[in-house]
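Only one protein chain is missing; all other protein chains are in place.
By letter and in written order, the chains are A and B; residue numbering begins at 1 in each of them.
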């Protein structure tokens, strides 16, 4: 593992140095309990009390907390962001030696850039192009005519389907599948007929795709994931979707076909997003929400009824189901009292448009 | 890429030809903007306006739209279905050369039909049988004594577990897992005891299984997926389930153990279906529905409360939770007015049967 003096880190990441400049940093740690020789950070004001007795060698803090530093430290505008950058120096996963393992199967008609690593039993098919300094881990499969940019990292057992286009500095966790067949089927007299999926998956620079996440290729046009997008594990992105730059989506969320999601959205886990919708820029969707309509504007959205003790839950469901009767009783009382229900609202049993 | 004259396509797919018979078709495209040399289709009446200025060389239309064709075309009873079939001619994914890659590991006691392709680093274990003209992509594993029919396509990194039985013309996307261990565990005095899962997975002809989808093998009997079924990505089918022919299930849906689903059902994405249920034929289930009871008949079903702006959502949840109080207030008013609530409904707080 590498080590750095605190003043080197301050200089390299343009942070203000507090305390002993030659404090040696050999790793990173949590604020509590902290670890000797390691650098921690304080971002959440609620944890301020942990600063005094941390065992960390130094702590990254905001200028507000700098006076409270009990020892060496770095002052940053955004301590968590500074920590993220510095911690990258100590990440063993980012280091690798270029070279091609003899068990890898690379088609003669594939092209590899300089400094590429291809791990054991990886497969690179004809016409595929791998950019400089990319890491193709063990068991990965890069399909025919796929193109990866520079400095990509495919940890292991990743699938990049034929004709996919991947930008620079993208990262793929094990089991990610890019370019699987979109779910296009036409009903024929003797069952489903496969609609060939002739589009591609286009992924911009600096995208991360989590473990087991699947991105289907487009039917005729392409499925597009713009630069800077972060997809967590076990996410489904269906054919022809378009996800705008720097949008982050948490695990187990599914996006049905042809939906467009804007830039800088934050979508929590286990959200279901219907097909052919438009989600605008800067939309925040809370966990397990059921998105059945377009959400054009900036805003925070949620749905679903949170957990309750099971007996209580069953009673709630029963009350919910008899809301029709509850409304009728209300109406009868209003009639009896000669009161008028607000026009055009009550008794109006037309369905909502939330359907499908 | 192949090319066809429009009259050839008309003849081969039994469609009515409009316009220049020798229009050369070298691919397929969307109606808008369309692409020179390519064939598009018009199925949705709302898109009729796109017909006039499409750049497509020809368009497949219904007889109703035939008079509006601005140039060459094909007239079909179901334009989308005709398009699906024709587009298959231009699908590069369907073409492959037979042969066994030297890095593939095929047990001496496995049997391969004629015209089979086995890709790099694929593994075929003892006793497995692969039907004629099947494609086993790179990194696939075919377990002991598994049997695949003819013309199957395992794109890459698919797992077909030991003793699985697969029909003809089945297609498996990357990361699909067939025949994993069912989740059978008995509670013992010192923790869970594994209940061996000795059944198989039986899959009929013309089935498609999506990326990352898992089908567990049966405990004692078999998990059965009948012919023509379409499973999208990241679906879970638990042990002993039975899915009837031509049923289609969209991504992220889970089906718990021993549930039977009928034929020709259409089940949307992220649906949760409980165990030991019976879903009849031709049932349609909308996205994110929570299925806790059997659905014997043909019909359309849904559940869940769609998304709202988060502040509104929180208020809705609060109102939902105080429905008990709302009902009590109603009852007090009725008592005051000497009105009788409908018999046996109100105040009846017994749980529903929606349980578990």
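A few remarks follow.
What we mean here is this: contacts are C-beta pairs under 8 Å (C-beta built on N, C-alpha and C of every residue); 3 or more make two chains touch, one makes a residue touch a chain.
Note that the structure is predicted; figures quoted are calculated from it, not measured.
Of the listed positions A:234, A:255 or A:273, the one in contact with the omitted chain in the full complex is A:234.
The omitted chain makes contact with just one of the residues A:50, A:134, A:157 or A:180: A:157. Although one chain is not drawn, the whole complex shows that of B:69, B:170, B:234 or B:250 it is B:234 that touches it. For chain B, the residues touching the chain absent from view are 103, 105, 121, 123, 125, 139, 141, 143-144, 157, 159, 161-162, 175, 177, 180-181, 183-188, 191-198, 212, 214, 216, 220-221, 234, 236, 238, 252, 254, 256, 272, 274, 284-286, 289-293, 295, 299-306, 308, 310-311, 314-323, 325-326, 329-330, 332-333, 336-337, 352, 354-356. Although one chain is not displayed, chain A still touches it through residues 27-30, 78, 80-81, 83-85, 87-88, 90-94, 101, 103, 119-121, 137-139, 155-157, 171, 173-175, 206, 208, 210-212, 227-228, 230, 232-234, 245-246, 248, 250-252, 268-270, 286-288, 302, 304-311, 313-314, 317, 320-321, 323-324, 326-327, 330, 333-334, 337, 339, 341-342, 345-346, 348-352, 354-355.
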